[in-house]
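Missing here: one protein chain of the complex. Every other protein chain is in place.
Note that the chains take the letters A and B in the order they are written out, and that residue 1 is the start of every chain.
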Amino acid sequence: MTKVVPVLTVIVALVLIWYAAAVGMNAQWARDQAARAETTLGFGELVVDTWSQDRPVLPAPHQVAQGLYDSVLAIKPTSKRSLVYHGWITLSATLAGFGIGTLAGIALAVGIVHSRAMDMSVMPWAIASQTIPILAIAPMIIVVLNSIGISGLLPKAIISAYLSFFPVVVGMVKGLRAPDAMQLDQMRTWSATNSQTFWRLRLPSSMPYLFASLKVAIAAALVGTIVAELPAGATRGLGARLLSGSYYGQTVQIWSALFAAAALAAALVVIVGLIERGVLKRMGMAQ
Amino acid sequence: MKTPVINAKGVCLTFETNDGPVQALKDVDLGIERGEFVSFIGPSGCGKTTFLRCIAGLEVPTGGTLTVNGLTPDEARKARSYGYVFQAAGLYPWRTIAGNIKLPLEIMGYSKADQEKRVEKVLGLVELDSFGKKFPWQLSGGMQQRASIARALAFDADILLMDEPFGALDEIVRDHLNEQLLALWARTQKTIGFVTHSIPEAVYLSTKIVVMSPRPGRIAEVIESTLPRERPLDIRESPEFIALAHRVREGLREGHDA
Partner (left out) sequence: MSLLKLLVVLAVWGGLWALNARLAARGHHIRAIRLAVPVIFGLTLVLLWEMVVRLFGVSSVILPAPSAIAQRFAAETPTLWIDFVQTMLKGALSGYVLGCGAAFVTAVLIDRSPFLQAGLLPVGNFVAALPIVGIAPILVMWFGFDWHSKAAVVVVMVFFPVLVNTVAGLQATTAMQRDLMHTYAASYWQGLVKLRLPAAMPFVFNGLKIATTLALIGAIVAEFFGSPTRGMGFRISTEVGRLGLDMVWAEITVAAIAGSVFYGAVSLIEKGVTFWHPSQRG
């Protein structure tokens, strides 16, 4: 609880800076308008104007809040202008991709831990792939899959799956190898089989590592979906909202979509974190 | 004449390391009879752990012969002939104490009812009766180590191998556990191989003290204890005890000079 005050202070400071920046960045337009109308603006008028423009360079916090309210609460969730609608499109592809990527990642990690050939062949590539901006291939995958008649959720899910796959592989291999030599020797003194060692020692030991990488993976999956919604033609999803906002200079729309994406990311990471807490607690690993 | 439970003849072991070969054991000859309590003592790096691991089939000697219950160590391991206690308790944090003790029983395929019975019995042996439902991290270090001994006792192995099981504990807890271990040994009639680097501990516990010396690891001297089997803690002030401790210390010194 001692953290609440500093965190709130920092947040309030950020909001104040934001308001000040809105004045600075929108002032030019306000002055131009005034000059065109051949009037001059007092400081008070200038501030009020910069915080209430239609297409500000930087919308003020309350304008973004208003934009969020309009597109989340004040509108039917099925409407094409509702962020709930677009958020759901993005969320469903993210979850589908995350699920596929996680399962595939765990499966590959199990293979790597049990087969030296797979370990030596695949692991260097899995690690190297983390240094590559994989996201760059998103537009290509979308277009290619579209051209062979696959569209909608699946192409986006494939990209999120791909992005969540590698963190899970790397984390899970680490986790399955977490038991130390003594614990493995202990299993050998009991003549445990490979599968007994796996289910009773390796898998439980890997849980903290798995969850750490799941948090990275779900954030990556969301970014993947959003970027996959960028290629021209996409009209649904938070990424498409960002893009159309930037086409038409609708800054409030961009910021609203951005905050919706941020809230979604935060919610997903928090949910994974809660599941982690629950699982580790039940396993007696969280003290 | 029957052969000893553990019988080593000319056991050698050389590790191939990046800095060249390391001879960890050289020509180790040793027989351990049923029901004996044998301590291995020596400076660190003299191969105590390595020899115990050879008996357990965790390392394979590069020379000589070694039998356990008349079998090769590996066959003995597969026949589940011994329990092994490591220096750290190594309990799984995600299992309760009872769950930890059950672990080898599950692996060896004991029935559920049998598991419960055995857990109860060994918890009694190490005086942890009411702690079965606790998690390891809710227990003190000494209690954790007792739980790990209980885990090694839970199945029907008549050999108990212990590698510095009390090395990380303080003197007072250690004394207490030594006393309990003797009582347990008297009750269960097991054959015990026990690694330590404490002279009083070795003398207090053992019927036979194996003094080892380093580079290459070998047996410097085997001392048969003259103490009675019944040993109260204050036996350690007796002249007999002190004389034995002195002999061990001499043995260690000679091994070191050699």
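Everything that follows uses one rule, which is that contacts are C-beta pairs under 8 Å (C-beta built on N, C-alpha and C of every residue); 3 or more make two chains touch, one makes a residue touch a chain.
This one's a predicted model, so the numbers in the text were calculated from it and none came from an experiment.
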| item | value |
| --- | --- |
| Touched by the hidden chain, restricted to displayed chains | A |
| Sole contact to the chain not displayed, among A:100, A:113, A:159 or A:227 | A:227 |
| Residue, one of A:7, A:37 or A:181, that touches the chain absent here | A:7 |
| Which of A:162, A:211 or A:255 contacts the chain that the document leaves out | A:255 |
| Touch list for subunit A against the chain that is not drawn | 2-3, 6-11, 14, 25, 57, 115-117, 119-125, 128, 130-133, 135-137, 139-140, 143-144, 147-148, 215, 219, 222-223, 226-227, 230-232, 238-239, 242-243, 245-246, 249, 251, 254-255, 257-258, 261-262, 265-266, 269 |
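Here, only the chains that are shown with their structure count from here on.
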| item | value |
| --- | --- |
| Residue ranges of subunit B in contact with subunit A within the complex | 53, 56-58, 77-78, 80, 82-84, 86, 88, 90, 92-96, 103-104, 106-108, 135, 137 |
| Touching residues on subunit A, where the partner in the complex is subunit B | 182-183, 185-192, 196, 200-201, 204, 207, 283-285, 287 |
